[in-house]
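The structure under discussion appears below in the form of structure tokens.
Other chains dropped; remaining ones untouched in position.
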Amino acid sequence: MERIDVALIGAGRMGQIHGPHAAETPGLRLRYVVDARADAADALCRRTGATSATLAQALDDPSIKGVLICSPTDQHLAHALAALDAGKAVFCEKPIDLDLQKVVQARARFDRARFLLGFNRRFDPNFRALRQRLLAGQAGRLETLHLVNHDPAPPPPGFIPSSGGLFKDFTIHDLDLARWLLDEEPVQVYTAASCLVDPEIGRLGDVDTARTVLKTASGRLCVVSNTRRSGYGYDQRIEAFGSTGMIAVGNAQCDTVQTLDEGGVTGAAIQPGFAERYREAYRAQIHHFADVVHGRAEPLVGYADGIAALVLAEACAASARSGTVITL
Amino acid sequence: MERIDVALIGAGRMGQIHGPHAAETPGLRLRYVVDARADAADALCRRTGATSATLAQALDDPSIKGVLICSPTDQHLAHALAALDAGKAVFCEKPIDLDLQKVVQARARFDRARFLLGFNRRFDPNFRALRQRLLAGQAGRLETLHLVNHDPAPPPPGFIPSSGGLFKDFTIHDLDLARWLLDEEPVQVYTAASCLVDPEIGRLGDVDTARTVLKTASGRLCVVSNTRRSGYGYDQRIEAFGSTGMIAVGNAQCDTVQTLDEGGVTGAAIQPGFAERYREAYRAQIHHFADVVHGRAEPLVGYADGIAALVLAEACAASARSGTVITL
């Protein structure tokens, strides 16, 4: 297959995940890595065979047909717009921006854009299999959902102020999953939240533990369970309850070894973090981006999904703050 | 061990569960079965070696030290008070009554009573083991709870009007479990509910599907998941999340057979209903009642727990009806 050149903006945590996948994905060649921190850019170039470049170099090069945006959250929107304006297909890490108004105001510039938003869970093979079975009616008519998203350990408090808070930073993944699986928009949101994990998170005005209930117009219910610290690994589960049964995605364990003795049956811990848990999802996401760059597919998740998830995240935050139910 | 005589009031569905257990429990002898329906009473007498009697005969007999009340819900309170006034130890199926005010008004007559309320889940060996581990700190400090209580199939619509509705009839078990495990009273209640299973239930003014979030003063959160029809069996699970890990009770399957072929790995369905799932709990409950009758134990769950669960059930109903958060 012909390989089309793409550029990566941002050689940090997410760039180090997406860059190598872009380099290995059939149909793509990672040509440039853009990062003001020369060390980070160079290290990633060595791993991927890419060349370090400035943003202008990358966007001005007409051979570059796609751009992957992994810069800090507060630069996502500017980088996305610059790349779209330059005619590139764009893959952008979530969220588009923490400020819903700024995203809404840019609406026109996303029109007809080839813009893929980084809601990675939609590309997880397990979650996709669950959704396919739901669509095939294997649980009858979907009625309720339970989404578990528990981080293994809290971020350093220094991360909190720029994170957008628990709902825009973390719950937003579940809100997107809920929309994707419910196949219907929530019309009521209730969130109960607490600061139970780290009091410093509370002092910074955020929460670390939450339960959210979404209700759709037809009466479907979805619970989202979040904590910043599970103590037992990266707990990522879905239970979808339908009129004739249940379809569930469980956690994978780190190995298949079991020990049986007088004390019981002991197996390995569940996977420790997002890099292991969503490796295949990240890979599949970039494969899909290759299809978008090649013009073989429309982006499966884009600007409108980003807006909708942000609206729900703001409703969660408002509900948690006010102790009331938010009607959308 | 000396056997003390007890009487059973009500030879219906629950009487047919508790009667044989009373007959087999060391330290008890089931002397009388009281039921106006002679056929039902006689059949249960044949199974247990008891004698059919009137209520007055049973309560007037000074050798009867304990009474098990399995009459229809709207007679629980009158039967309980009559038996308590006659100086008997009382085991009473839940709820004490559907009308909270009537129960509250009878408060004085429950003072110093030996009154065991039939919240059977507290006696389930699995749930007890989970609670012991929580109390032993095996998951650190308890933070959140997830309770799943899904019935396999809905009751006939005719049952709904006298049932007290989903929350007093069904969710009430979970509300009691939540109080027992949280070790702290909920101060906020939110319930989202729908009628998704059977429109007839909705026409009768009830709901069949609900998600409830309880919040305690210290910020602990508990989700209760209810449906009248799962389609896959009697789903009864607890997940307790603490500061260092999680303790969970899962469902038991009907057998231990697995088939592996090209299509996957298939095992038996989960247990189909309450009789199988809570057999050991029902048995242990009557063993505990024997201890109460013999004066060896105080009732582990009684009048105050019945009141507290009813208050929460009314809050759930009010929240579901109004779409608002109820503060207690």
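For clarity, chains are labelled A and B in written order, and residue numbers in each chain start from 1.
Basically, contacts are C-beta pairs under 8 Å (C-beta built on N, C-alpha and C of every residue); 3 or more make two chains touch, one makes a residue touch a chain.
Worth saying up front: this structure is predicted, and the values here are computed from it rather than measured.
Asks: Tell me how many copies the full complex contains, given that 2 of them appear here.
Replies: This complex, considered in full, is made up of 4 identical copies.
Heads up, the rule we're going with is that only the chains that are shown with their structure count from here on.
Asks: Just give me the whole-number Å value for how far the CA centre of subunit A lies from that of subunit B.
Replies: Spacing between the chain centres: roughly 42 Å.
Asks: Mind listing the subunit A positions that touch subunit B in their complex?
Replies: 139-140, 143-144, 146, 150, 188, 190, 192, 194-197, 209-211, 213, 215, 219-221, 223, 225, 227, 229-232, 235, 241-246, 323-325, 327
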